[in-house]
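Below you'll find the structure I mean.
Omission of a single protein chain aside, the complex is shown with its protein chains in their original locations.
Order of writing sets the chain letters: A and B. Residues in each chain are counted from 1.
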Amino acid sequence: MIPLSYFLILSIILFVLGAIAFFVKRDLITQFMAIEIMFSAANLAILAFAKAATSLDGQIIVFFVITVAAAEAAVGLAIILLIFRQKKTIKSEDIKLMKG
Amino acid sequence: MTDYFWLIPLIPALSTLILVLFGQKLPKKYVSFQACFAVFASFAISVISFIGLLQTSHEHLPIIKNLFSWIYAGNFQADLALQLDPLSSIMTLVVTGVGFLIHVYSVGYMADDEGYTRYFTYLNLFTFAMLILVMGSNLVVMFVGWEGVGLCSYLLIGFWFDKHSAANAGKKAFIVNRIGDAAFLLGIFFIFINIGSGEFSIINQAIGSGAITQSLATLIAILLFVGATGKSAQIPLYIWLPDAMEGPTPVSALIHAATMVTAGVYMVARMNVLFTFSGSANSVVAIIGAVTAVFAATMALTQNDIKRVLAYSTISQIGYMFIGCGVGAYAAGMFHLYTHAFFKSLLFLAAGSVMHALSGELNMQKMGGLRKYLPLTYPTFLIGAIAIAGIPFLSGFFSKDAILTSAYANGQYLVWALGIFGAVLTAFYMFRLIFLTFFGNERLEPAAKSHLHESPPAMTIPLVLLAFFSIVAGYVGLPVVVGKNLDFFGRFLEPVIHKAHEVHLSLGTEWMLILISVAVAVTGIFIAWVFYIKNPKIPPNLVARFPGLYKILYNKYYVDEIYNTLFVNSTIKGSEIVYDHFDLKVIDGAVNGSAKATNFFGKILSYFQTGFIKDYALIFLLGAILLLGYLLF
Partner (left out) sequence: MAHFLFFLLAIICIASVLGMIISKDQAYNALFLIVAFVCMGGLFALLEAPFIAAVQIIIYAGAIMILFIFVIMMINLRKGVGPEKKRWTVYFAVVIAFVLIAELVLTVKGTLEPISSAAVEKLGNPTDLGRLLFTKYLYPFEITSILIIAALVGAIVLVKKRDKE
């Protein structure tokens, strides 16, 4: 049996790597991918806990997270496409519409 | 038979709701049918409940129907509860009975008006509010009705709102009433603080068991009475009622004669335990009532506007009702309220019929000799005038006599004398009105004369019915001289009227008082006859002789002008000062200051809003780390 801690630590590493990727990368698409990695890392942790608790509810949660992530990816990518069409760029530092 | 009494106010409410929602789409005929039918149904239930009440023994009174608990807050509790007892039963009979006849009359009177549906909506709403006022079992519900009739009165006085004077009259009525209402509300608050409940039964019990001191009771009673002077048009807040004649005439009859203005009298009668306990408040009520009775009557002497004469007469007659309440004869005051409702609405409706016949002419100097043109209006008007003047065998005589006798019996000789003097004036100005309108030369405008016609049956039938009641309504409260225990009215009210000590006069004194009041009534009529029929030159001569006095009376003692200078102008001046120094600097300063402060902090915060997602994400992540750290350590 693989101990629970292995999965949790892997989940932490992947999550933090995703966060680093978000900060290091400069184009919106790859940053978006980094967010997806963080999602999956969180899913991994949830599944690990679900197994520890021998409960199916955790798997249901992950199922919903994946479903919502799919919806979110579709809308997010549509927005990125729209930004590219209007600004001819996907560099995140070129976009500062919300500057106060 | 009293099971369904709570439907009495609900039927007009339902009718109002239907008219508000669908009124514009419904045909005129249906609107008038529904409005009249709703009030008639209420009247029918009122009659049934009244009969049921006669068979109910005193221990079971009042019958209370709790519709639902309305306000619960801490110790404070107010239920939306209706009650049926002799007092509210009489009021519902008057409101719905007279109200129904006036609804029917309005069908004819308002037939050609554009705001027909709106008119009947308001009228039904008014009936509902007034019924809530008289049937509420606690002060809160009563206050709802109290404000409701105030609102309806504003709506109906300003019914022809495109007319400047009507809109102003509506506002005046509303504002003057508001002054009284503020005092009334203060009185209610005092009762809540000191007794802890607004239920009439609990208040009466608490006063009986000495929960409040006599001076506190006086304070509360005076505050409540100030409210009553606003609603019932007594000195010093009577000024709105004459102007209220800008509304349609049936409205004047319904609101400003028969029902709404009596709310103050009803309220004093309802709180009679408090007023009697206070004692000195009662004296104030009696004196204000007596002074108003005479004061308003003198103003009625010189008016030429037929409705204004009636308006001042209403103020004067309500003064009589307050005399009754003030001397402890609440039953007599209520009795006068009840008879007055008939003959005053009769007078107003008849005046409306005259106006209708003359295409809206109001000036009595331009009438005269109308009796042969208006074969139904004339006799009914005459009956109303005789009733109000206090000629024996008509209703007004019995009730006015009951009040004056009680005043005399209680040793309030000054009040009694003022009342007698007022009675002379009443007889005089009423017959001045009759003689100027129906007798003498025709002084009509040619245009008006060509249209001269008697009113349609929808208007004359209510007149005849009201005239009938003006004659017979008094026979339920016969004076002692006719026979013992014939005062059915007084005995019916006994369960709700707290009896102090009763003073019995000898039969001889009673007869003497009756003879005096008959004599003064006849004198008043005789003087009017001399002045306006026998020798019409006397009035102009008198005017020439006493120009100052005439001017003062004609201009209504300049009370409106005095109020304008004292209160209205000083309020405006004061407001201007406050505006310049307080509003502009303090309030605007505070508003602008807060805006500036927000702007300042916003500028600082906006440095965080760089517009770069990475910065947002960084802040977000930092927040998450801090939160996690907080949870961990």
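Rule of thumb we're sticking to: contacts are C-beta pairs under 8 Å (C-beta built on N, C-alpha and C of every residue); 3 or more make two chains touch, one makes a residue touch a chain.
Bear in mind the structure is a predicted one, so any value in this text is a computation, not a measurement.
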Touched by the hidden chain, restricted to displayed chains: A, B
Residues of chain A (touch criterion as defined above) contacting the omitted chain: 1-10, 12-21, 23-27, 29-30, 32-34, 36-37, 40, 43-44, 47-52, 54, 56-57, 59-60, 62-64, 66-75, 77-82, 84, 90-91
On chain B, residues whose C-beta touches the chain left out of the figure: 614, 618, 621-622, 624-625, 628-629, 631-632
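Throughout what follows, only the chains that are shown with their structure count from here on.
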Interchain centroid distance [CA atoms averaged], chain A/chain B, Å: 74
Of all residues in chain B, those that touch chain A in their complex: 602, 605-614, 617-618, 621
Residues of chain A touching chain B in the complex: 19, 22-23, 28, 31, 92-93, 95-100
